[in-house]
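Only one protein chain is missing; all other protein chains are in place.
After this line comes chain A, so read on.
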Amino acid sequence: MCQVGEDYAEPASEEPPPRQPGREQKCVKCKEGLPVVVIRAGDAFCRDCFKAFYIHKFRAVLGKNRLIFPGEKVLLAWSGGPSSSSMVWQVLEGLSRESAKRLRFVPGIVCIDEGAACGLSPEARAKALAEMKLILQTVGFPWHVVALEEVFDLPPSVLRCFAQEPVGTEGAYKAAVDSFLQQQHVLGAEGAGDSPSLAQGEEQLSWPCTQDPQNPQSPDRPPTAAQTEALSRLFDSVKTLTAKEELLQALRTHLILHVARTHGYSKVMTGDSCTRLAIKLMTSLALGRGAFLAWDTGFSDERHGDVVVVRPMREHTLKEVAFYNHLFAVPSVFTPALDTKAPEKASIHRLMEAFMLRLQDQFPSTVSTVYRTSEKLVKAPRDGCAAGPPGPRCLLCMCALDIDTAGAALLSQGGPPSPRHRAAVLRLPCEHEGLALPGPPAALHLGRGPAPQPEGLHRAADPGVPG
């Protein structure tokens, strides 16, 4: 209704379609089956067509972007929720198809146990963990369950950005696929006669169907009480739910990347759906991360250098995911998150989610519009901003700093330098309030404020700023 570029020659989409919904309606694709689900604004699909549509979208997103090379080790980040469960299921199905259309990478699953940050009791955590292990064993990929407490054991090297591997060109991708297929052929010819490619493929991918022997420091050793306590203290010291969410995301990302690095995975897949990404985009905007939207919500995120995060579910709306999981019995585990049962006004994330979903009711194209706009974002500094050599990076999110430290007043939002603008105090915005990082000072990603000075970091308590 209020979309730019909407064609007003057509009647508004709020008017009910002239055809009678119900008995006479058939699947819009095959025109034969009985429809079971309505996607978008009035496209009814039957069960089989919906499945084909869903799977096709997943494959198309992967194929279009050509980032996952054959034989590559890919880590699937599984939270137990519907989107990531659906993604894992898609990968499982995709790997077991006939050779021409089969997905060609080597998967593993990582699951982070965030119970301590969310304040769950040890029993609840153990129960959730047991449910997860059940599903992980059914899926059969090598799995790693890591407790969030292990973030304290991470080496400082995770905060350094590794050298970026150059992204392969079109030619490189095609060459890689061709050589992989040739390899398959050769092995098939050498091996036994009947159904060579399938069997050989399975052996090559070599995932054990039972316990994973590959992770010696496996998760069956629960984190110590001291670590759990330290993590709870960390999260309690952060005053606002918004900041807690951001902190959790940062820690989770670092932990997943560490797991990927130690076990040799070069890609990580996360199950962010279209709806979630649209909400995330608006939230990042409101948090001041306008410069980094392309990394936060794009298909690939290579700011960490050697490991690339990809988002294959980014074109599936939450509705499609939910219906697919329901119709095709995809298992998932519910674990309470930080903001479960939090009131709507508790954090920016909750507010944005509630707002977007409400607006989506009124204007059904809201989520897809925001998503389409996000596709137009590029990973470069805006024209006119400093286009020089890459500057320092943020400690927590590894993005190039977007604060102009040279003192150009237009880019720093703090207004005129106040009389207090002396070299001593580094004012941390709310999200970093709880972190008094020891060790050598590093550049922090400030939303606004006076230029950071290379002295120690203080936790500047801001009186009167409501949490």
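The rule is short, and it goes like this: a residue touches a chain if its C-beta (ideal position, glycine included) is under 8 Å from a C-beta of that chain, and two chains touch if they have at least 3 such contacts; residues count from 1.
Keep this in mind: contacts and distances are computed from a predicted model.
A chain of this complex does not appear here, and its UniProt-recorded name among "Calcium and integrin-binding protein 1", "Myotubularin-related protein 9-like isoform X1", "Cytochrome c oxidase subunit 3" or "Cytoplasmic tRNA 2-thiolation protein 1" is "Cytoplasmic tRNA 2-thiolation protein 1". If you put the hidden chain back, the residue from A:294, A:309, A:338 or A:397 that touches it is A:294. Contact with the chain that does not appear here is found for just one residue of A:44, A:135, A:281 or A:313, A:281. Among A:53, A:173, A:328 or A:355, only A:355 touches the chain that is left out of the view. Within the complete assembly, residues 1-9, 11-12, 14-15, 240, 242, 281-282, 284-291, 293-294, 345-348, 351-352, 355, 359, 366, 369-370, 372-373, 376-382, 385, 402, 408-411, 413, 415-416, 429-430, 447-448, 462-466 of chain A touch the chain that is not shown.
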